[in-house]
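Missing here is one protein chain; the remaining ones are kept as they sit in the complex.
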Amino acid sequence: MSELKFATRLNSFASGAWRYWPELKGKPSVLQMIERAATAKGLTHLDLNYPQHITDDVKTMRLKIEDVGLAVNGMQMRWDAPEFKIGAYTNPDAKVRRQAIELTKRGIDAGREFGASIMTLWMGQDGFDYCFQADYKKIWEDAVSAVREVAEYAGDMDVSIEYKPNEPRAFAIFPNVTTCLLAVEEAGCPNLGITLDFAHVLYANEIPAYAAAMVARRSRLLGLDLNDGWGKRDDGLMAASVNPRATLEFLWQMKRDGYKGAYYFDTFPDASGLDPVREAETNIATVTRLLKLCDQLDDNAALHDAIRRQDAVTSQQIVNDIMLAR
Amino acid sequence: MSELKFATRLNSFASGAWRYWPELKGKPSVLQMIERAATAKGLTHLDLNYPQHITDDVKTMRLKIEDVGLAVNGMQMRWDAPEFKIGAYTNPDAKVRRQAIELTKRGIDAGREFGASIMTLWMGQDGFDYCFQADYKKIWEDAVSAVREVAEYAGDMDVSIEYKPNEPRAFAIFPNVTTCLLAVEEAGCPNLGITLDFAHVLYANEIPAYAAAMVARRSRLLGLDLNDGWGKRDDGLMAASVNPRATLEFLWQMKRDGYKGAYYFDTFPDASGLDPVREAETNIATVTRLLKLCDQLDDNAALHDAIRRQDAVTSQQIVNDIMLAR
Amino acid sequence: MSELKFATRLNSFASGAWRYWPELKGKPSVLQMIERAATAKGLTHLDLNYPQHITDDVKTMRLKIEDVGLAVNGMQMRWDAPEFKIGAYTNPDAKVRRQAIELTKRGIDAGREFGASIMTLWMGQDGFDYCFQADYKKIWEDAVSAVREVAEYAGDMDVSIEYKPNEPRAFAIFPNVTTCLLAVEEAGCPNLGITLDFAHVLYANEIPAYAAAMVARRSRLLGLDLNDGWGKRDDGLMAASVNPRATLEFLWQMKRDGYKGAYYFDTFPDASGLDPVREAETNIATVTRLLKLCDQLDDNAALHDAIRRQDAVTSQQIVNDIMLAR
Partner (left out) sequence: MSELKFATRLNSFASGAWRYWPELKGKPSVLQMIERAATAKGLTHLDLNYPQHITDDVKTMRLKIEDVGLAVNGMQMRWDAPEFKIGAYTNPDAKVRRQAIELTKRGIDAGREFGASIMTLWMGQDGFDYCFQADYKKIWEDAVSAVREVAEYAGDMDVSIEYKPNEPRAFAIFPNVTTCLLAVEEAGCPNLGITLDFAHVLYANEIPAYAAAMVARRSRLLGLDLNDGWGKRDDGLMAASVNPRATLEFLWQMKRDGYKGAYYFDTFPDASGLDPVREAETNIATVTRLLKLCDQLDDNAALHDAIRRQDAVTSQQIVNDIMLAR
């Protein structure tokens, strides 16, 4: 598994900045966070948020990233500007909606310069909070047609939809896996696919391996955010810290479906002041450990047979013997 | 609105049986529950669970139902037999799966005899509880192909899928509206559609009017279960008892999409010993009241404009003035 | 750990009755379920639901239970009769409330005859479904005074309150650990304590070890229901099937607080047609395995230090090394 790609959330490296950069006034710069990220053993890639992380010219940033021994995995759109709070692709103001689409195209352009192969769209602003706030058919069509337009613009670059049921809006326009599969079908672009965020998937009341299998049936799994949570919100906890069994099944499902992308950790060590470098190293160690166990699952005929019979008792015994210490 | 069809859950009429039938030992018969249901003013129709409610020959039951001044709205499948606990259409045992399909066909036959125009499939047993229990692609395909087979058998009769995210299984194979829309598209039968249960929809983390609009875009809304709940489970409470605003928006969305079916109350007065006759009458009164308010929503240009602008403050003011007492 | 007491839910042994007793018409008898339970290797005790399980005279049942090599761990009240649906200890009808209290006293009497040391009160019917349904202060005081009366009647026998946030009522009068601690304090009886059901605790949005620690601070942990779930309802799944880490922490907390009671499995293999004997054996094997790991946790100074520093990264690494296979 030497050539596995491990990426992580760049903003995590602001965690404990006051301890790591005692001299620092205010927040660390993007270049400082890149330097710190590079100290995490085993980390190979970064994702960049567009436009927030493009604080220097692309060439300077690229050299810095190469310099510290990392590469850019993908770009992730973030529509943070106040005018997008009520919607980016579904903004009621056609002018603002157009800005959101054009901003995405600039992000795709930047991604090309960084050598990124994928643009991820987590459309956090696109949804509704109240009854009687939105024309549901209209905002659905606005969301789908915007995704189609940016996917067509991206051409050979992949564009991936990441879903999350709620937050910041009370209800997201793309809350779960089957909603995204409908949207991808309606958009009808070959370079469109889906990114699964483990904690978002649990939050959407889905078993992660079920979501992965549904994506594999009808679309392509383009990205993967590993983390964990308690299923009631987007906790952003360390991989397998709550649900090791569901994480193992998720990794096994993806492996069997031929996932080749990066293992990206979308965790929030900064939310509770954890050391982001050791946190990233722990995530890498945990996932490497579980990926090794997947080989034992592959080879276990009794497990395959138990699953065929939906015999959860037998599969529980077998997986316990494979997963747990004796 | 004189010709509105109001139907209700027959089993509710076992509530407080010990008070209503002091002589009665054990549970009331189906015929007794039909007699009691008929005492609810404004009730016009019943749904029958198949096979549970077919305790007498169809002719006897039909005459009794006509006799008390009611009619059969539709049939609802219930796979209660122990062999179906691990799955009906997704049962790992091909023989049991076949029984589940054939039982549905017998239910369709019975429905025709009762003059029912619709068979509702709430596939409660079809899902999974554990990681490593099921082959998700296989059970999805088993579910869809079974639905296709029964829809093709039904011919001119409508077949409707009702979803619920969890319970009795930890995860249902058809948990939310977009999952059902995918299933309907894959089954590809013109007589297939979707039934929305208000409390199930909230439980699935959807605003009910959003779910109704999504159904109208891609399928047909064939049935409607009105009730209410706290959004965390299938509470089966009286209509609008928790969410009057979401209920009003839901009724308005359906009305604008041309819903012509019955208003069926899937509530559980028996779960907490309420009087099922007065409970049904209260549901009818509440929905009649809210349907009248829908006309004022239709005519309010400022509301339409606020929704176009996603201006929730203005729509809140307008709907408060229409919905709340002064 | 040879003298650990393992108990389980008797009704589970109706699962797959049609396969286990091919001749059987209808449901198995309590004595049949006792016989089947006894075939589960490692099982030592049973709990009996009062009055549902007392289908024969106590002497016959006791002899049968001894005969098959089991013992009675405790009694559990179930107020299933229709008159209790709107409340047992909080029933608005003083006569029915009195019946609920007297029924509990008869259950305590029966428990003594069975040699049970504990009566568990899961007050499932005591709560409310609707706004404007109950006088919250009145039903709280009715609940507490009834618990006090039965605890005083029990004398030297322990009485334990088991909480669950919702279901069957939309809201339970005793939904979580701190509510029970307040109730125990207000009741003021030395033989009162609390039973923790792992899936109920997760459902109540509590980390199980936190609930156990809170009980240990202010009351006594008298009973323990092991199972697992997805945190959104009472799934009744096999122990550690979803949350092995939280289960390990829970067992470790109880062990350090000196828990001496039985390990009771409150799981629902019958809900999905699993083999209840192998399911019980799997639960026993899983818990035995995890209890062994607790010794390694005790001895790990680095873990104790990480917890002192709230350093979740270090404790995650240490617990992964102890809990997971290499």
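By letter and in written order, the chains are A, B and C; residue numbering begins at 1 in each of them.
One rule holds in what follows: a residue touches a chain if its C-beta (ideal position, glycine included) is under 8 Å from a C-beta of that chain, and two chains touch if they have at least 3 such contacts.
This structure is a prediction, so every number in the text was calculated from the model and none was measured.
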*From the listed residues C:Lys25, C:Arg309 or C:Arg326, report the one that touches the chain absent from this view.*
C:Arg309
*asked:* Which candidate, C:Ala246, C:Ala262, C:Cys294 or C:Leu324, sits in contact with the chain we can't see?
replied: C:Ala246
_Chain not shown: contacting residue from A:Ala170, A:Cys189 or A:Leu291_ = A:Ala170
*Determine which one of C:Thr179, C:Ser241 or C:Thr286 touches the chain that has been left out.*
C:Thr179
*Considering the whole complex rather than only what is displayed, give the residues of chain A touching the chain that is not shown.*
15-18, 82-83, 85-86, 129-131, 166-171, 229-230, 232-233, 235, 237-238, 241-242, 270-274
_Missing-chain contacts mapped onto chain C_ = 86-87, 92, 128-137, 139-140, 165-166, 171, 175-176, 178-179, 181-182, 204-207, 209-210, 213-214, 216-218, 245-246, 248-249, 253, 303, 306-312, 315-316, 318-319
*Mind listing the chain B residues that contact the chain we can't see here?*
205, 230-232, 238, 240-246, 269, 272, 274-275, 278-279, 282, 285-286, 289, 293, 311-314, 316-317, 320, 322-326
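Quick note on the criterion: only the chains that are shown with their structure count from here on.
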*Identity of the chain that, by mean CA position, is farthest from chain C*: A
*Since chain A and chain B share one sequence, what rotation angle in degrees maps the C-alpha trace of one onto the other, as a multiple of 5?*
180
_Residue-number overlap at the chain B/chain C interface, same or different (half cut)_ = same
*In whole angstrom, how far does the Cα centroid of chain B sit from the Cα centroid of chain C?*
34
_In chain B, residues with contacts to at least two other chains_ = 86, 129-131, 166, 171
